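A single protein chain has been removed from this complex, and every other one stays in its place.
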Amino acid sequence: MKSYSCRVVENRNLWVDTQLVAFDAPDLSRALHPGQFALARAAPTFDPYLRRVLWLYASDGERVAFVFSACDPLAARTRVGDSLDLLAPLGNAINLDANARRVLLIGEGTRIVQLIALAHDAVAQAREVVLASSPVVGGGGHGVGVSPSPVADGGGYGVGVFPTHLLAPEIEYRTDDALSAELLVWADAIIASGSAELYRALASAIRAARYRLESGFARVIVDLPMPCGTGACYACAVETTRGAQLACVDGPAFDLVKFETRSAR
Amino acid sequence: MKSYSCRVVENRNLWVDTQLVAFDAPDLSRALHPGQFALARAAPTFDPYLRRVLWLYASDGERVAFVFSACDPLAARTRVGDSLDLLAPLGNAINLDANARRVLLIGEGTRIVQLIALAHDAVAQAREVVLASSPVVGGGGHGVGVSPSPVADGGGYGVGVFPTHLLAPEIEYRTDDALSAELLVWADAIIASGSAELYRALASAIRAARYRLESGFARVIVDLPMPCGTGACYACAVETTRGAQLACVDGPAFDLVKFETRSAR
Amino acid sequence: MIELASNWKRTLTIRNPILLAAGGYTTDAAHIGALVTLPTTWRARAGAPMPRVVEIPGGVLVRTGAANPGLPRVVREHRRAWEQSPAPIIVAFAAQGARDWATMAAQLESVTGVGGIELHFNPALDAADALRAVRAATELPILAKLDLDNAYEIAAACVAAGANALVLGRAPRGMKIVEGKAWYGRLYAPSVKPLALRVVGEIRDLGLGIPLIGCGGIHSAEDAREFLAAGASAVEIDSAEWIEPGIAERVATEVDA
Partner (left out) sequence: MIELASNWKRTLTIRNPILLAAGGYTTDAAHIGALVTLPTTWRARAGAPMPRVVEIPGGVLVRTGAANPGLPRVVREHRRAWEQSPAPIIVAFAAQGARDWATMAAQLESVTGVGGIELHFNPALDAADALRAVRAATELPILAKLDLDNAYEIAAACVAAGANALVLGRAPRGMKIVEGKAWYGRLYAPSVKPLALRVVGEIRDLGLGIPLIGCGGIHSAEDAREFLAAGASAVEIDSAEWIEPGIAERVATEVDA
């Protein structure tokens, strides 16, 4: 993890309540991999106080784009030309197994934006990719965490269809049943981003379609407030079958097997 | 006093530690007169918390420019295109007597920027104007007030010569002795902006050169933190011979006769 | 309609839970529930030397020293305005001593428009003693504004001594080194809100049976509603008026809707 000061080259609403912010920052672009995030601050102000989670959205080795909640004060206050202070890379990259030819990515509502970088990466690695949009099933909350403050709003919820022109043609984008037995049986690997309710439904659907839920098969992204990003503040603890783990240092993606959605609240 | 939301069309360092911020705002431009100020806030942030004093610098009925301290966080955070929330007009305009043909304006260090609008106004009224720069005599403080926070830094201190190309040619700009008997005898009216030390020296110099200090002859600008600008907070109280007065509603210019510099601290 | 003196013979009924706190000042009060005056004392006070306001990140430290021309002059000058006020005037008393307060309370008893008195305690004053003295001197409803620091400890005693409502409360005291010397002032900042909310919540749980008025850090209708949800019957707003003049009236309108 390093500290970067980067000039904003783009800051706009991407889709529904999702904001896109981009930087021309080769170092940073190369340091980040799908699944990882950066923590941003517009120094020197103390309001907002905490750093904001920026999720990697796209990166080409020169330019790097992140998504975060368009409702966050940072969205309105950031302008092209501003410098933001970024800590990155944070969290663990999502590495797909070499044998995983068929990758199913499931995003609930606007949380799908957290999977776009991964989808493009998988296509570049010549994997087959289905990006499946799930309707919002989580009841009001934000992912598995509670987000009383806007800081957790990394992606947020919403309805509607992600703009397909932003996707590589190789990506099969589906808006029918994301948890259909057909898809779950087809897939070699699943990554999902959404609410605890989605993850519970996913675990049952996998068990129903494939008889068992193997370790390493499905991973789920935990989207919690992550004030420090380095394991220092314990704000992002999630209860797993291996005990308490921290979304920022042990995640943000966890194996669905290890992930006890019940106690994550 | 009204509330305006105005887009910044210019924000740059004017001179030494003085920042210039300008708006295309005909209403506001016409509402303000030399000696008055606006209180600015970059909503919705609470850091900085208080509104900043912007001193009228120039106004042509369409565009209006203000000066404030370049060290204030607002200077760095404000960008062309941003909207600032302004309360204006505040304070009393400095009206020159119809008989005052020869106007002497004395500014200590960079506090001279508070007199430029008045100088141009006086020239437009076909008065003779001498703008005299005084070296910094006040010991470290900011004007007659104490400014532990940057808010009071309206103008600030500095040394050097104000860039003359910014002045109308009719203005006689002097950098020799601002308190010389020659100038003080020549003048029909004096407006000064600077420290309590300057004002004390000015009062003695006038008494020495003209034998007495008449009421209505010399006015001095008080540059204090003015958080509310409307007489509500009592932060800008100054001790005058007429008792406590408020810089924001009774000033910011006070008659030198009424102004007891001693107790103003 | 909200009754702030439900345990007393003389009522203090407000039409809206938003009050303008002592220190605030507004000309526009069409919806506001009540207006608290700047704190008065019996004799005029020059107040604290400059600086009176020191900004810090996200807030401000204030020390006024209760500058005021003394109650007799305040009444003389504002009597007419108070008579015509659409909302009750609550006259605030700054801490000087119980004897002065009793004199002041007696003088206000029959001033039209004055609906109550707000006593500004500080930790140095014996609140219950002072309350009993004022209680004996007037039938006007008495709001006791307690320091957040020790409100929980003295709340019950204040009710027993005759307070009709508790204002929670006075801002926490802070310090800053200004030009090498210690400078003391109270902290006004949005971040004071959680401290005041906690005190409201804790004192609500004591079940004292009198209305609580939340005060501290309110900058929006949402903030005000948080206090009402925590158990306050009304709230007072002040420093938000500095940065957004008229905000108390706007919050009052929004909370009404």
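First chain written, first letter: the chains are A, B and C, and each begins at residue 1.
Just so we're on the same page, a contact is a pair of C-beta atoms (placed from the backbone, for glycine too) under 8 Å apart; a residue touches a chain by one contact, two chains touch by 3 or more.
Please read all numbers here as calculations on a predicted model, not as lab measurements.
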Looking at the whole complex, which of C:M104, C:A189, C:I213 or C:I243 touches the chain that is not displayed?
-> C:A189
Considering the whole complex, which of A:R51, A:H120 or A:R219 touches the chain not shown?
-> A:R51
Which residue among C:P51, C:P88 or C:G174 touches the omitted chain?
-> C:G174
In the full complex, which of C:G33, C:G58 or C:P141 touches the chain missing from this view?
-> C:G58
What subunit C residues would touch the chain not displayed?
-> 56-59, 61, 149, 172-177, 180, 182, 184-185, 187, 189-195, 197-198, 200-201, 219, 226, 229-230
Taking the full complex into account, what residues of subunit A touch the chain not shown?
-> 1, 3, 41, 43, 46-51, 87, 145-151, 224-225, 227-228, 230-235, 237, 244, 264-265
Hidden partner sits against subunit B at residues 46-47
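Rule of thumb we're sticking to: only the chains that are shown with their structure count from here on.
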The larger set of C-beta contacts, choosing between B-C and A-C, lies at B-C
What is the chain whose Cα centre is as far as it gets from that of subunit A?
-> B
Taking each chain's centre as the mean of its CA atoms, subunit A sits from subunit B at a distance in Å of 53
Could you give the separation in Å between the centres of subunit A and subunit C, each centre being the mean of its C-alpha atoms?
-> 48
Counting in whole Å, what is the centre-to-centre distance of subunit B and subunit C, each centre being its mean C-alpha position?
-> 36
Touching at least 2 other chains, the residues of subunit B are 46-47
Please set out, as single numbers or ranges, the residues of subunit C touching at least two other chains.
-> 57-58, 190
